[in-house]
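Note that one protein chain of the assembly has been removed; the remaining protein chains are unaltered in position.
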Amino acid sequence: MRSIELAFKDIKQILRDKKSLLFLVLMPLVFTLFMGFAYGQMSQPEDPRLAVGWINLDEGGTLSAALRTDLERSEVLRLEETTPEQAGRLVQNGKLAAVLTIPDGFSQKTLDGEVIYLDLLADRATSSGSMAEQAIRAAVVRALSAAETARLAADLIRAGGSAVDAAALRQAAKAASRAWAAPALGFTIEKAQADNQTTAPAGDNPFNQASPGMIVQFAVFGLINSAMLLVLERQNGCLPRLLTTSMSRAEVIAGHLLAMFAVSFLQGLILVLAGQFAFEADYLRQPLATLIVLSALALWAASLGMLIGTLAQGEDQVILYAMAGMFLFSALGGAWFPLEGVGRTFAAIGRWMPSAHAMTGFQNILIRGQGINSVLLPAAVLLAWAAGCFGLAVWRFKKEA
Amino acid sequence: MKILDIALKDLTQSFRSLFAVGMMFAAPLLITGLIYFAFGGLAGGEGGNDLPDLNVAIVNHDRPTGDNPRLGELLVDYLQEDSMPDWLVAREMLDETTARAAVDRREAGVALIVPADFSDALLSADHPASLTLVQDPTLSIGPAVLADLVRLFVDGISGARIASEVISEQAQQAGVAVNSADLQGATAAYAVWYADLQRNLHHSGQPILAVRRPAAGGQASEDPIKTILGATMAGMVIFFNFFTGASAAQSILREQEEGTLARLFTTPVPRALILLGKFSAVFVMVLVQAAVLLAASALIFGINWGRPATVALLAFSLSLASTGFGILLLSGMQSLRQSGPVIGGVISGTGMMGGLFTAGMANLPKAFNTVTLLVPQGWAMRGWKLALAGAAPAEVLLPVLVLAGMGLAFFATGAALFRRRLA
Partner (left out) sequence: MKTEANAIEVNGLRKNFGKLEAVRGVSFTVQPGEIFSLLGPNGAGKSTTISMLAGLLEPTAGEAAISGYSVRSNPTAAKTALGVVPQDIALYPDLSAYENLMFWGKMYGLRGVELRRRAAEILEMTGLADRQKDRIGTFSGGMKRRVNIGAALLHHPRVVIMDEPTVGIDPQSRRHILDSVKALNRQGMTVLYTTHYMEEAEELSDHIAIMDHGQIIASGTYAELIRLIGEQTRMDLTVNADPDIAVRAWENLPGVSKVSRENGAIQTLVQDSNAALPRLFEAASQAGVRITGVNIREPNLEAVFLHLTGRALRD
C-alpha cells in the first residue's frame, strides 16, 4: 500500500512539472508527424516517374533513337531535354534524378564493334539517383544487346557469302529493338497479410514505421523525468529519510518502479491513440495485442529508468544516460530506420535489442496484420530485458543504500 | 585581459564536466559511428554485399512443354549460385501454402512462385511470363533487389531468344540459309557477350555506362556511404553545436544561482565586461567543438568536408549562430532547472525544422525546404551540403552571411536582455 502512495507521489511530481509534458507527449507527437512525413515523401515521390535529363549528341543514330523509345516506355522515369551546361545544377538541385548523355557517333561506332562510353550524371546516394541508374542501365543493356544481335546477324550473313552494309546493320538493330518492346516478364507483388483480417493493413502508410519508432524512442527518453526523481531524492536527503521509516527497501523500489511504469504506459497509450486517430496507424485492429506490447515496453522502460536513476550521480548524468540510451536503442532497434536496410552485423546486434522486439511487436499488428500470437515472443524478450535491468537496479540500490 | 580570465575560467569548468565533454564530442561521433556501422553494408549501387539475410522461398511449378528448356529450374539454380550475394538465401519449397506460411512466420522474406507456363511464356514471346512475389510487408530493399536479379536473369534469356529470332529473320531476308548449329553458335556467342557486358557494368573500373556524381568540377562519383555519412555528420555537428552553445550559456544562470555572479559584480570589473567574458567562452567552446568534430570525423570516417577556406568560413559562421542562439535562448530563462528541458526541446525542435534529422534522406518535399529557411540550422545545413559537394567559398557566401547575420542579431538581443536583467 505504501508503495502505491510512493508511486502516486512520484507521478504527482512528474505531472506537476509542465515541462514533463514537453518530453512525454509534445515532442514525440511532433517527431512522429515529422518523421512520418519524411518517410512518406521519400517512398512516394511527388511525381511517381523520375525526371531524367536527355542529351543526345548522336543525332539520327539508330541505337540512340531505340534507347530513347525504350526509356519513353518506362514506368519509372520520364525524359526531359536538357543541355550539358544545365545538367550538373539540375541534378544537384534535385530537379532531375539523372542526366544521360549519348556521345556523338554512339550508334554507328557501337554497331561497328567499338566500345563507346555513355555518361550518366546521377547521385547514387539518393534513392532517385539509384532508381534512375538501374532503369537506365537496363535500357542501355537492351540497346547494346540489339547492336550485338545485329552484329552477330551480320557475321552470320557474311559467313554465308552475302554482303552486309551499314543500312542492313541498322535495320537488324531496329528489328532487335522492336523485339525488346514486348515485355518478357511480369511481376505480381503481394504483401503478406494474416488470413482473418477484416481490414487491410495499411502497409504503405509511412506512420507504420514512424509511429511505433517514436513510441519506442521516447519511451526511453521520457525516463529522464522518472530517473531524475530518484537522483534528486538521493541528493535532497529524502531517500535516506524514507529509509528511516518502517518502509522496506523493496517497497521503496516497488513504488518508484510502479510510478515509472505508469508514466511510461500512459505516454505510450497517448501516442498509440494519436497514431490510431491522427496518423491512421491501426493499432486497435488488435487491441489486446497492442496492450501486451505496450505493457511490456513500459515495463522495460521503467526498469531501465530505475537503472539510470541508481547509476546517475547527478541531473546532468541522468540526461546523458537517457539520451545515450535513446540513441543506442532507437538506432539499433530499428526505430529510426528499418533494420532491413542496414549491414548484417548491425542487424544481427539490433535483433537482440528490446527496442527491436517492441518494433516487431507493433509492426506485426500494424503491417503484417497479425494477432496476439505474433506479439508473445517480442513481449517475452522485453520482459526478460526488464528483469535484467531491474535486477541490476535493485543490486545497485541496495549497495548504495 | 579580465575578459580572458573570465572566459578561461568558464572554459576550464566546462571541459572538466564529463557531461559537457560527452555531449560535445562523444555523442555526435557515436551517433555518426552508429550510422556508419548501420549502413556500411550498402556500399555500391547494386544493393550491397552485406545486407541482412533475405530468405527466399521458391516454389517452382514450371512444366515446360515439348523440348523447351526448364527455365524454372535454371532460375532456381541461378538464385542459388555462389555468385549471388551472400545475404540472398534461396530454398525450394514444395508448395505455395508452405512458402506463404514461411513468410507469415518471418522465416522467409519473400516467396517466389514460378507458374507452370514460365518457360513456355518466356520462350514464346506470345504473352509475358508472370511470377508472383509474396513479400513480408515490412521489407522493401530485399524484395526489390530480388526482383532486379530475376529481371536480369529473364533479360538474359529474352536477349538470347531475341538474338536467335532476329538473326534467323535477318539471315532469311538476306537470302542466307542458317542451320540450327549456326544459330546455337550465334546464341552462345551472344550469351558470352552478355556475361561480359554484365561484368563490365557491375565490376569494371571503366564501365560502359559511367556514372558521375554531380559536383563542382565534375569529380568522379564517390562512395555513397561517404555521402550519407557526410550529410549525417553535418547534421550532428550542427545539432550538437547549437546544443553546446545553449548549454554553455547556462553558466550565467548557474553563477547567478551559486552567488558567484553577484560576487563578480562586487569586483571592479564592469558588468558589461563580465558578460562579454562569459559570452566569449561560449563562442570559443563551440568553435573548438566544430573544429574537433570536423577533424575527428574526417579521420575516423574519411569524410571529405571540402575546400579548407569554405570549411573555415562555415565553421566560423556556424559558431557565431550557435553562440547567439544560445545566449538569446538563455536570456529568457529564469532558472537552471527551467532551462534544461527548454534547451532540449527548442534545440531538438529547431534542429528538426532545419532538416538535421533527415540529413541523409532525399526527395523531401519542397515545403520542407522552405521551412528549413526559417531557422539557422537550416541555413547551416545548406552551407555544409555545398561544402561537402566541393563548393568554393564564394558559393557558400549566402548561407555564411545569413548565419553570421542571424548569430549577431541573436547575440545583440540576448546580450541586451541579459544586461537589462542584471543591471
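Letters A and B mark the chains as written, and numbering starts fresh at 1 in each.
Throughout what follows, a residue touches a chain if its C-beta (ideal position, glycine included) is under 8 Å from a C-beta of that chain, and two chains touch if they have at least 3 such contacts.
Just so it is clear, the model here is predicted, and its values are computed rather than measured.
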Query raised in the report: Wait, the hidden chain, what does it touch out of the ones we have here?
Result: B
Query raised in the report: Given the contact definition stated above, which residue among B:Ser83, B:Asn179, B:Gln206 or B:Thr266 touches the chain not shown here?
Result: B:Thr266
Query - Contacting the left-out chain in the complete assembly, out of B:Gln13, B:Gln173 or B:Asn200 - result: B:Gln13
Report task. Provide the residue numbers of chain B that touch the chain removed from this figure. Result -> 2, 5-6, 9, 12-13, 16-17, 258-260, 262-270, 423
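One rule holds in what follows: only the chains that are shown with their structure count from here on.
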Query raised in the report: Just curious, how far off is chain B from chain A if you go by their C-alpha centres, in Å?
Result: 12
**Report entry** Complex contacts: residues of chain A adjacent to chain B
**Finding:** 19, 22-23, 26-27, 30-31, 34-35, 37-38, 41-43, 45-46, 87-88, 91-92, 94, 115-130, 133-134, 136-138, 140-142, 144-145, 148-150, 152-157, 159-162, 164, 168, 171-172, 175-176, 179-180, 182-194, 201, 203, 315-317, 319-320, 323-324, 327-328, 331-332, 337-348, 363, 367-368, 370
Report summary line: Residue set of chain B touching chain A in the complex reads 17-19, 22-23, 27, 30-31, 34-35, 37-42, 45, 50-53, 87, 100, 103-104, 111, 122, 125, 128-143, 147-148, 150-151, 154-155, 157-159, 161-163, 165-167, 169-171, 174-178, 182, 186, 189-190, 193-194, 197, 201, 206-215, 218, 221, 224-225, 227-228, 338, 340-342, 344-345, 348-349, 352, 357-358, 361-365, 368, 389
